[in-house]
Structure formats: structure tokens, C-alpha cells
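In what follows, a structure is listed as C-alpha cells, so that the remarks can point back to it.
Omission of a single protein chain aside, the complex is shown with its protein chains in their original locations.
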């Protein structure tokens, strides 16, 4: 399936998939399929699974593979699937990476471990990671200091890109990070570094500006992915006011979803309420939504849907 | 000036004041006065100075006192002024606290040092701090894990309240933190703990919900404080949709201002553009706004003002 | 093999085993066997495998199990074997725990993840962990703040002991930690908490004092385990000066081995030089010993051996 390998030309919206569980905590295959179809219908140009928001550390190794296979088989090549392979050690990373690439993944995503401190440590880590996954496996750098506690300067990112031709994408979720996109894009324009795809995470909180700074799209899991698709397309068409209007209607819920730890529970609740997954169960350790929280999410969804912009059908 | 001491009945909006500098970095006294008047005109029920967003660690001890005196003299007892006295040691905390209370402060605010880890360490720290500032000095607990890296459970906060009658307020900026407000309010309602004032920080990002959960107001420095005042009042009057509508019009800029490190520079720029302070200078170390960032702030201000809700006159 | 389950009566020296690799990074089974025999000959009363110093995060799941089986089969019930099952998630912890208990482990060891902050979070985490490993699996709390960044007060440890009858041991490696042992032992003496075994880690750096404070032995991997055995026995026999004399002769190397990150490489080098393992290979990421470092270790070994106390034959 060589034609589906991830490249530096990737763009659009790669939806970060949660891992749906039954209420007893088992993998929910039916919901997985329904979710994949809903995301594709919403306009996803790619999917990303087994990331931080996919509860990947809570899955047994076999479960991760089962889930990956299921997604890949449902997607059936319609869009590229990126798989998070961040792991405590290179043996686990190597094993998972090989297995998912064998069943059709387009590439893998790697976040740095929280112990890295210096520039050189970060650059070396990615060199070792490439050795672990193989130089022919396209990979995404996940730059998410709020979660990883690792700060990568543009210079460090450029060193990683230069040392590894298989680095094809930056998942940008530094915070603040808008000037970082500008710096990287300027460096590519001036020929200092190969241009890679930049898709933005961080819950989408700055998406319209990120697009305007030179990002190619989003890689995040906001529970109304059609909004992400809409914003990306409107910005590309130069329809700036409309893009911001659309985005701002969703911003109250986007913000609510970016609450650390709680965010995934919020997201799964919305997906359940929208009929996309059957249960909003999280595996332990994970928060439970209080009645007050649920009422607030309901209120936010109602306000979005009243503005007649939020349905998958839109 | 005993009548102006901070009490558990405090409510409304305590605006967090930045420290205005001339373009060469000296204290800007004229801007300080203008800012105080603008905040009072916007409906502030109190002011807070020398907090994290007041660049307090960047001031020499004499400058802190000069600035505090200037603010107090301009306020002239119209509203209570809370002063941040967080310091690396109790000698400095004690000295500053005594001096500002002598010149009319209503109370002081104390954030825990980032080295604290266990519940008992946190509770002991506040006992020692009360010894340092004196048991007759009303104080505010600043609960801001994103900045301090110290996580306080509701139980810990209740222990501090119980051990110190001079604890009159919680500056709530845990994130996520809505359920924490609910827990604390329920505990007070059930008689488990004395009720203290809860004012919310975190840039105001969740203000309408925080009010609905039982907060008494806001303590934050968003550059359009009249919006904070409006939201607090609308929620108190039970006009929920209007409160959220007003808040949501500002949310794009509120979000933009919550970017760590960059946020204060954004805020000072907006205050300058609104004619409230003369220069948006930050002392080192501090970020510089890029042209792209300035253009984005301009865009966000324009959208707010076009919606005819943003002027101080409103 | 119920008779070999770990109990609160455990004492002596549980040697922390490194995982021996061939020079190409594969598991070295022959060295594993030789190492096990050397440790038993040195007087180990138990072994601990797949801990932090066992490079467990660098092993694939299958390798961990292979190694555990090999050790268990070589030990053949002569002493209890404790297996580290700390994992990023409960599914992995549960799986590994079940498998190693099935092949004869005496119990498992669990370190808290670095994200835990409050007392309640730590206590809850261990409750969830017990659910994952099963209430009939004896477990060891690993209290090692320097590595985990989680600080557990004596009160928290006592809450975990009380909530879980299957908690049978504390691996004590807080630093400083001598008063913690005294506090826990006093609490048991006064009937406030069930008495569990306390074995000390931290490279053995405070072993004689730890024994005098009430510890039951050591659980660490110093490359001359016969010294650990000697010290534990001498202290139990009340021969204090001799215990300290023996310990102090080794302290220069003990100290050298406690260097973070570098320590394991030092230890493997000594074990290789003593003929216990064939190669001192570490898996990536791991330090390489410089020629200067090697010369220093050689010097320290020579000084120990010249003092005629260091050989396995002693």
C-alpha cells in the first residue's frame, strides 16, 4: 500500500480519534466503525489513532493492534491513517510501528519523553527513534510542551527535519506557538530547511490564525470535526471573516474541551450525544463528568446547534 | 483605614493591574493613575497589584512599594486593593506585607512556591506565611497550578481556611476547576468549612460557568474589564443567555490573552491601544510582539468593537 | 507455588537485577543464569527484576516475560522473586503482573507515575493498581521521589497499607528518608498501622543507618551484593562498628554508582569485570563510559579489593 504513505504534502484535517469503549471498558468495535464513517463524512483528509487522546497508554499491546487493524480495515485506504507510537522505550516503539505499518498505516507519530532537557538530547532522541521505526517509515514530530514538558525551538525542529528525510510532518501544539509556525515557514521559504507539512493540534484553539500563519491544516479531535474542515477550507479560499465567524461559534465548546484531563471525557460525551459512539466510558485513571459539567456541555451544544452550523449534515 | 480590610464578603471584579512602564523600563506613574481611573470607571469593585501579571518579580523592592503607594493614593479608599506578596522567603514576604498594609492595602495574596508537593507541606506553608504577614492581615490563597505547579485539593484549601481565620478569599484558577468551586461551595453549605469569597482568575476563560458554580466574581486582568463586570452582573441577575452572549463575543480575545508568557504583552498592547497606558513595554525577560501577532490582536479588537459591546462607555 | 508469595516478614537482601544484554543488545540468557547464581551465592534472600535498573521500559513485552521466566526457572524457588510491573497504564500492568505471577513470581513492585501530585491521587492510584493486579497479588510500594517526582508522606504510605492487605513491603528510597523509617516503625509499634517489610534502595547509600532505624534489609543492586548482605547481618547481630567499617570501605564505589543515568553503566561494568555478566551493554538511550570513567571505576575496585573485603569468596 505504498501509495498511501504520509508525505510532506499532507493537508486538511486529520481527526484525532478517541478509542471507543463499551461501558465495561472493552474495545467497542461497532462504535469504532461508526466513528470512522462519521469522520470521513465530515471531511477528514486523514485520521490519527492511538495518540494521547486515544488513551493509548491504557491499552494492552494486543488491544492497540486490534484497534489499529479495525480502523485501517474500515478506512480501507480512503484516507491516510497516522498511528501514535510514543512509548517508554524503543523496543515497544519499534514493535508497534512495524506492526501498524504492516497493516496499512501511512506513518507514525512520536512525542518526546518528558525527561529530555537539552537541544542535543531532543535531536538525538529522534535519531534513535528513526533507527527504531526504520528510516522508511514516515513520521510526525509531536510538539506539545504542555503535555510532554519538552520545549523544542524552531532550530531543534529544523535539525530533526534535516537529519531524517522520513520526517514529513510537524504536529504543532506548542502554546503559544503562532510565531513558531511563521519562523518555520520563513525558514523553508528561504531554503534553510525542507518544507514539511504542519498540522495543528492543541484542541484547535488557534486554528484560524494557525492557518493564516502557514499551517496546512489541523490534527485534533474536536467533537464537531466538520467545523475544523470548514475553517480550513474557508481560510484556504481566502474567506477570512466567514472562517472566523464559523470558528468563533464553536469556540466556547472548543475552550471547554481543552481542559486538561477533563477534555477527553467532554469530547466522548459530545460524540455519544451526537450518536457517533455508544458510550463515553474512559478507562481508569480518568475523570467522571459531574452533573453540573454535563449540564454545561448540553448548554454549549445547544447554543452551537441553535446557530445552525453544527450538524454533520451542514 | 480598618474599614477597607478585605473580607469573606468580597465580590464583583477585582481587576489584576499590570505595572505600566515607560518605554525605557521605568515605572510610569501617569499611566498608573490613568489605568486606575479606567478600571474604576469600568466597574471594578477592587484592584489587585503586584501579582504574576504585575511583573512583580522584575521590580526592585523600592519600586514595588512606590507603585503600591501610588495606586493606593489614587484609589483613595474607593475600593479595596489587594497586593501580591508571594516571595522566595518569609522575610521578604513579611516586609512587603507590613509596608503595604501600612499604606492602606486591604489584604495580601500568596501563591505557594513550586517546591511544595504533599498536602501537609502546603498547609504548613500557609501557616508559616500567616506567621510572617501577621494573623490580622487578611489574605487570599492563589490556587494556580499551571503557574505554580502546586495542586491543592478542596480538602487542602479547607484545611488552610480552618487553620487561619485571616484567610478570606480563594483566587481560583485551577484548570480544570469548575467542580472544585462546586465542591467548596457544597462544603460551606453543609457547614464543613467557613465560606470565603471565591474570585476567579485564569484570564476569565470560564467566567460565566464559574459564576454559576458559586463564585463571587472575577480577579483577572482581561483588557476589557467592563466585559467581566457585565458578565458578573448579568449572571447575578439571572440573565444567563445575555451573560454568555456578552462573554462569547470577547472569548476570541480572552483566549488569545491566555497564552502563557505572551499574554501579558498582548494585554498591555490592548490597554495601550485603548488609551489606558502609554507604552506596552515589558521588562526583561519578556516576549516582543511580532508584526503578525499585532495584526491578529488588531483584528480581534476590531471584531469585538464592531459588535458594539466593547467600549468603556458601554 | 503459594508458599513462595511475598509477605510482610520479608528481610535480608533482595538484589535488584540488571537485565544482561549481548553486545548487540539481545537478551543474554547465559549471563542471566550466571548472575542469578552469583547473587544467591552472595547471600541474597530474594531477587527483584524488571525494575528501573533492569531497563524494563526498554524491553518489548515478550522480552520482559522471557527474562522473567528465565530468572524464575534458574532460581527454582530457592528465594522469592519480585517483579517490577510499573507501566504507563493499568492494562499493561495487569497483563504483566498476571503473567509473571503465573510463572512463579512472589510479588510485584509498583512505582507511582510522575503525574501524581496530591495525597489523594497517590492513594487512589494504588487502589486502582490493586484492582489491576488482583487483590491476591502481594505488592511492594516503590517510594523513590528522585526518579518518580512523587512525594509520599508517611501518612500516605499508611493509608495505602491500610486500604490494601496485599501491600506487604515498602521499597524505601526517599532521600532524605531516615526519619521516614523511624516514623513508620513508630506508627506500627503504636498500633496505628500494620507492620510491613521495609527494604531500602537508593543504591544502599545509607544502609547501615537505615537498618538501625528499623529497616528489614536492602533492595538494591550494588555490584558487590555480598557487602550489602554483610552489613545487614552485622547490624542484626549488633556489631555496629564492624558494619560501618565494612560499609565505609565500599562507600566510594557505592557513591560512584549512585550517579543518575550513569550508575547502571557503572554497575554493569563492575559486574562484567567481576565475571558475573559477559557484556556491559546498555540499550539506548543510555550512557557510554568514557575511558576516564573506566579508569576511575578500576581504581575504586582496586582499592576495595586491596582492603580484602570485596570478593565473592570472602
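As written, the chain order gives the labels A, B and C, with residue 1 at the start of each chain.
Note that in this section a contact is a pair of C-beta atoms (placed from the backbone, for glycine too) under 8 Å apart; a residue touches a chain by one contact, two chains touch by 3 or more.
Quick caveat, the model's predicted, so the values are computed rather than measured.
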Residue in contact with the excluded chain [from A:15, A:156, A:169 or A:271]: A:156
Contact set of subunit B toward the excluded chain (per top definition): 55, 57-61, 63, 87-92, 94-95, 114, 124-125, 128, 131, 283-285
Touching residues on subunit C - with respect to the absent chain: 175-176, 178-179, 182, 205-206, 209, 213, 244, 248, 251-252, 255, 259-262, 290, 292-293, 296, 303
Hidden partner chain, residues of subunit A it touches: 117-121, 150-153, 155-156
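Operating definition for what follows: only the chains that are shown with their structure count from here on.
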Turn needed to bring subunit B onto subunit C - CA fit, degrees, nearest 5: 180
Equivalent interface positions on subunit A and subunit C, same or different at half: same
Remotest chain, subunit C as reference, centres from CA atoms: B
Central subunit by CA centre of mass proxy: A
Approximate Å spacing (C-alpha centroids) for the pair subunit A, subunit B: 34
Inter-chain centre distance, subunit B versus subunit C - centres from mean C-alpha coordinates, in Å: 48
Gap in Å, rounded to a whole number, between the CA centres of subunit C and subunit A: 39
In subunit C, residues with contacts to at least two other chains: none
